[in-house]
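Note that one protein chain of the assembly has been removed; the remaining protein chains are unaltered in position.
As written, the chain order gives the labels A, B and C, with residue 1 at the start of each chain.
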Amino acid sequence: MRRFPAHPFEPLNDGDKLKEECGIFGVIGLTDAANFVALGLHALQHRGQEAGGIVTYEPETGFHSERRFGYVRDTFTSAGVMKLLPGSLGIGHVRYSTAGSKGAAQIRDVQPFFGEFAIGGCAIAHNGNLTNAARLRKDLIARGAIFQSSSDSECIIHLMARSLQKTQAERLKDALRLVEGAFSVIAMTRTKLMGVRDALGVRPLVIGRLGEGWVLASETCALDIIGAEFIREVEPGEMVVIENGQVTSSRPFAPAKSRSCIFEQVYFSRPDSIVGGRSVYETRRQIGVELAREAPVEADLVCPVPDSGTPAAIGYAAESGIPFGLGITRNQYMGRTFIEPSEQIRNMGVRLKLNVNRALIRGKRVILVDDSVVRGTTSRKIKDMILEAGAAEVHFRIASPPTAWPCFYGVDTPERSKLLAATMTEDEMRDWIGVDSLKFISLDGLYRAAGEDAGRDPASPRYCDACFSGDYPVIPADKMDEGFVMKAAE
Amino acid sequence: MRRFPAHPFEPLNDGDKLKEECGIFGVIGLTDAANFVALGLHALQHRGQEAGGIVTYEPETGFHSERRFGYVRDTFTSAGVMKLLPGSLGIGHVRYSTAGSKGAAQIRDVQPFFGEFAIGGCAIAHNGNLTNAARLRKDLIARGAIFQSSSDSECIIHLMARSLQKTQAERLKDALRLVEGAFSVIAMTRTKLMGVRDALGVRPLVIGRLGEGWVLASETCALDIIGAEFIREVEPGEMVVIENGQVTSSRPFAPAKSRSCIFEQVYFSRPDSIVGGRSVYETRRQIGVELAREAPVEADLVCPVPDSGTPAAIGYAAESGIPFGLGITRNQYMGRTFIEPSEQIRNMGVRLKLNVNRALIRGKRVILVDDSVVRGTTSRKIKDMILEAGAAEVHFRIASPPTAWPCFYGVDTPERSKLLAATMTEDEMRDWIGVDSLKFISLDGLYRAAGEDAGRDPASPRYCDACFSGDYPVIPADKMDEGFVMKAAE
Amino acid sequence: MRRFPAHPFEPLNDGDKLKEECGIFGVIGLTDAANFVALGLHALQHRGQEAGGIVTYEPETGFHSERRFGYVRDTFTSAGVMKLLPGSLGIGHVRYSTAGSKGAAQIRDVQPFFGEFAIGGCAIAHNGNLTNAARLRKDLIARGAIFQSSSDSECIIHLMARSLQKTQAERLKDALRLVEGAFSVIAMTRTKLMGVRDALGVRPLVIGRLGEGWVLASETCALDIIGAEFIREVEPGEMVVIENGQVTSSRPFAPAKSRSCIFEQVYFSRPDSIVGGRSVYETRRQIGVELAREAPVEADLVCPVPDSGTPAAIGYAAESGIPFGLGITRNQYMGRTFIEPSEQIRNMGVRLKLNVNRALIRGKRVILVDDSVVRGTTSRKIKDMILEAGAAEVHFRIASPPTAWPCFYGVDTPERSKLLAATMTEDEMRDWIGVDSLKFISLDGLYRAAGEDAGRDPASPRYCDACFSGDYPVIPADKMDEGFVMKAAE
Partner (left out) sequence: MRRFPAHPFEPLNDGDKLKEECGIFGVIGLTDAANFVALGLHALQHRGQEAGGIVTYEPETGFHSERRFGYVRDTFTSAGVMKLLPGSLGIGHVRYSTAGSKGAAQIRDVQPFFGEFAIGGCAIAHNGNLTNAARLRKDLIARGAIFQSSSDSECIIHLMARSLQKTQAERLKDALRLVEGAFSVIAMTRTKLMGVRDALGVRPLVIGRLGEGWVLASETCALDIIGAEFIREVEPGEMVVIENGQVTSSRPFAPAKSRSCIFEQVYFSRPDSIVGGRSVYETRRQIGVELAREAPVEADLVCPVPDSGTPAAIGYAAESGIPFGLGITRNQYMGRTFIEPSEQIRNMGVRLKLNVNRALIRGKRVILVDDSVVRGTTSRKIKDMILEAGAAEVHFRIASPPTAWPCFYGVDTPERSKLLAATMTEDEMRDWIGVDSLKFISLDGLYRAAGEDAGRDPASPRYCDACFSGDYPVIPADKMDEGFVMKAAE
């Protein structure tokens, strides 16, 4: 008899996608703020699925904080938990993983973080990654600071605690001037909601309005869910302070040309969001159009790898004239469990999540459009499924350039040696995956799809594209302490 | 300050979809059968999300039964629960709701049902609905039977218990000859796996093979997930008994022309399944093609209502030449909670689940392709969202004929007076929903898409289409006792 | 380094006590009956700690049933569960173990059991054990009955279902006339609360009154907790039916001389209960007095084995003039867990639950008073602890005669070969336990303490004392089918 290993529902979690690490959200001036925060975090769940937290403030009872592992829909929806979060001012955070922490995820690493200072309490939610956090942490501990988490973001709270400034806003500026790296931060005190983006604006942050209330969020889709109006982005290097219904803006950092993350356009952000003034869906569809021009091939069917490859596949099909069809079905009841996957099950992973529509695929020359290739393991499994279903040819078209460098600005990337594109040429990758052809969009093509008609300006690129180019706009100090070698130094 | 009601995550559960009530699955001859059953049920989760159950048999410890509320991925994946289900023979069931039960769902209504008879134990899993269950139940109780559930399916077990036959297979035949209605049944004893379909074959059931083991399942997608080979359908009116690796077939019922459910093609079955010998995806795509021919309109964008409208939208776009685009984004983290929705939240429901891609929709004449209209309330909300996003025109195209009659064969339908099409003409519906045009595919068009090139033969239709036509192939006895009036009698 | 095995909190659960299997309780005419039932079951928790269940009836919504594993204080106290049990009529049950069921405890074995008959629903709660249940079960299954539990008590429901009588009360009589063994039963229909004791009255059952409501309970301590007045016992062989505030009495069974269980006096019942017209505390104290007369010894301290040995120890000390002292402290936070105890931990068991007061014991000649000796393993461990603490002598005095025969009337007893007194003389037991002296009270002494000044009348004993005497007042039919040999036949 055939034997099958226990626990068959391990998700496809083999590290073969880059993972955004955080979504952040805050509201001020809305009764029962926690409800809005929960809704906003739900809309941002794609930015972090491991855990979430909400902090609110209510004048009589003070600050309230609840942190939970799991999806917002499961953890912040009961009447019981909502009763623990009173007040009309609140912020929240969803996260993916624990930068710097080895071992099991710990609730103490879940944001927002809170500090009680001599001038009152302050909570912060941070999206991004600080590239000098290890150095700062060491210094702070030597001076008597006690860290409660393994998160780089906690440095911000300790730097605020030590600041000699008399207001929370000034203390936050003090703190953020000392950190390096990528950060979009939402903070709250007893009366203020504050939002800041680093000078390069790597991570997104937008301002919305709902009635008399104000909202800050990672993406516009989180404004849509609560019916808030999208006002504008917090600009790179800008700090906004919202109090008593008024928004005041300042620019605490040295001016710099913005370098927002281009992967937000390719994969992280939700397709119905507006990021950096552009429709993410439109960018992705346009990537497909560019890909069809750069890498045409004769075929019978353009088939997206669900779900993130779909807009590019639509663009490819429209531009090429080849029929578009759903050759791969995603099981919409896939969950997220923590059971340790055995090797055998891990290999079955794709089947649990994806199934091929055999009747559609059989005998056809199929173009598969996917968003990216990281380790390449998933691509191989998908190719196997498609061939087993009887496809005549399989052609991969990838809606991003080869991912050859790790991100140090808030994205979970495997170390460089695990990135397929760091060790192989395009042809080697094609052979390793085992397909008839494999083509990535060019960096220039990607820039064109993202609105830069002239392609990438190497002297002053509009986006941070370090994961493709190795051109890091901020020196990754901690990582270099650990031995990372920059491209120029190779 | 704007106030928002608590518990914001109620799902869009306003009864505006017909709901399949069950998926069934069984294996014999595979070590750790419960793992395969869990995988199969996971693949069939779209057929029933409320609860699931698994029964296994292991010679030393006997029969084992576990029943749980919730998704299979959450309830049948821990090592703990799997250890409770040893053996190489097992069956399982996922269900949507409790036919006949008022009030809260009860675990005792969750299948498989089990009976210990004088000749040994037997467990059954039933997909469908018995139209004379109330009458049978009354008779059985009068003769001393004690029912443990409110389910119609339990009658089968009691009828088996009273049979004078000497084998379980013969007892099952005895029992099924006394029931009326639609049923696909999987049953198991200590040594046998059995599968039966009613004479009309209303509900599906297929046979698969994996190594030395055999599999029975509602749909082929549940064979795919475990890598089993699709052998054939259990035919309408057929009973198969699998024991010691041998399959034997018999025909216990009076012969009848088959009338399989056409709504399985339209909506219930998964698009990657083969049902009645046809690719469900292909039928749906073809419905879109037929719709484009029957009900063309000048427009700028063909947009599916996610997710079930997508194949028909692809077909409509291909046939009409109008661009296909994803104008509505579904939140993939929507859960399923049981918190009672307040009226206000219910009205917000669509926004929690769906969001409009404003950048794509603005200024466009949009064709929305949806699978069906039941009460029409969802259609109104979607129209509101699309218009609010700035669409120039909204045209609904529905991939099924008007749903004007309730189903009594295993589908959860509102009572007739709640069905929009039972009380309005197409034009009235268009005005009530508030769109520029509304068109349903014709019944003949649907049959053509489903492979009947000549359309529907009124004298001997190939499918059960009672929900559209009011032509019920089995008299709904219990419902008529309750006052239901058939079409002919109106 | 010394290694200690994991999971250190296994309770002292080595089967070295006889265990009552059930407590039952019912009320009629009290709003929110479930609250009263929960309180009553809490007061009866000593009669069954594994699981509990409550059934209520409310005219609009019908019967409601909730069953849970664990203590009443943990399972039937939340507002949530109480809301599920509306109505002013309800019954409940706490249980210890599953007679006849091998393997893990199952919720389906938890009472009350419920049956829907042609004449309406009925729920029953049964304390005791039916000695011909296996025979009845086989017959009922052969006639088509489907059993849902492994409990002997379910027979009663099936016998009622098959009765041709027109009222529930008459059906209950029909059923109980067919069963043999010991039973106190509380039953409820939509309008009636009923209580019955078998003709011998082996298990207790009392009637109480609270305002306009009526109460039935296993013991009077369950009346005290809700402030109900103790009216009288349900007499052996009596059936009471309470409806519309009226109590009617009948005697459905052939008359017989009562033989109530004497172990209720010795150990099962709570000391503050009145059982069979006698104060349980007073009986136990008097047992100590008799013991001091029958088995005096020179010593410095009379020390109870907590907690059930305390009243007898007080009596022994008072009669002997030897000081009474608490030489053994019981940890009041001992819980009840289900983790499988390892052998090593099991041996540490006593220390987890009990600790010796070394300062009090050291150098003293100690008389330990315990309620009974079953396997003797606990007695050995206690002796070890006392000696290790420095006692000069250890004398055991046991407040019951040697337990040499299993009980088949609702008490969980090891099989005969595991009973120490079935295989050893008193002297052999003394040596095996390893104490300076060991004395049991005589059967006559026990009867004297229980109010029979003349001791036991062998021709017509007042109590059922089968566990001491082997004189079984009801033939244990099922057990004899399994091979049990009665004393006379030895």
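Structural remarks
Everything that follows uses one rule, which is that a contact is a pair of C-beta atoms (placed from the backbone, for glycine too) under 8 Å apart; a residue touches a chain by one contact, two chains touch by 3 or more.
Just so we're clear, the structure is a prediction, and the values are computed from it rather than from any experiment.
Shown chains touched by the hidden one, complex as a whole: A, C. Touching the chain that is not shown, out of C:Phe324, C:Phe396, C:Phe440 or C:Tyr463: C:Phe324 (per the contact rule at the top).
For the chain missing from the display, the contacting residue among C:Ile54, C:Cys122, C:Ala292 or C:Ile314 is C:Ile314, taking the whole complex into account. The hidden chain makes contact, of the residues C:Lys19, C:His42, C:Lys364 or C:Lys381, with C:His42. Of the options C:Ile54, C:Ala199, C:Ile274 or C:Ala477, the residue whose C-beta touches the omitted chain is C:Ile274. Where subunit C meets the omitted chain, the residues involved are 1-9, 29-32, 35-36, 38-39, 42-43, 45-46, 49, 71-74, 77-79, 82, 88, 210-213, 221, 224-227, 270-272, 274, 279, 281-282, 285, 307, 310-311, 314, 318, 323-326, 329, 331-335, 337, 339, 351-352, 355-360. Considering the complete assembly, subunit A touches the hidden chain via residues 61, 84, 103-104, 115-118, 141-148, 157-158, 161-162.
Here, only the chains that are shown with their structure count from here on.
Separating the CA-averaged centres of subunit A and subunit B is a span of 36 Å.
In this assembly, the C-alpha centroid of subunit A lies 62 Å from the C-alpha centroid of subunit C.
Contact of a single residue of subunit A with at least two other chains is seen at no position.
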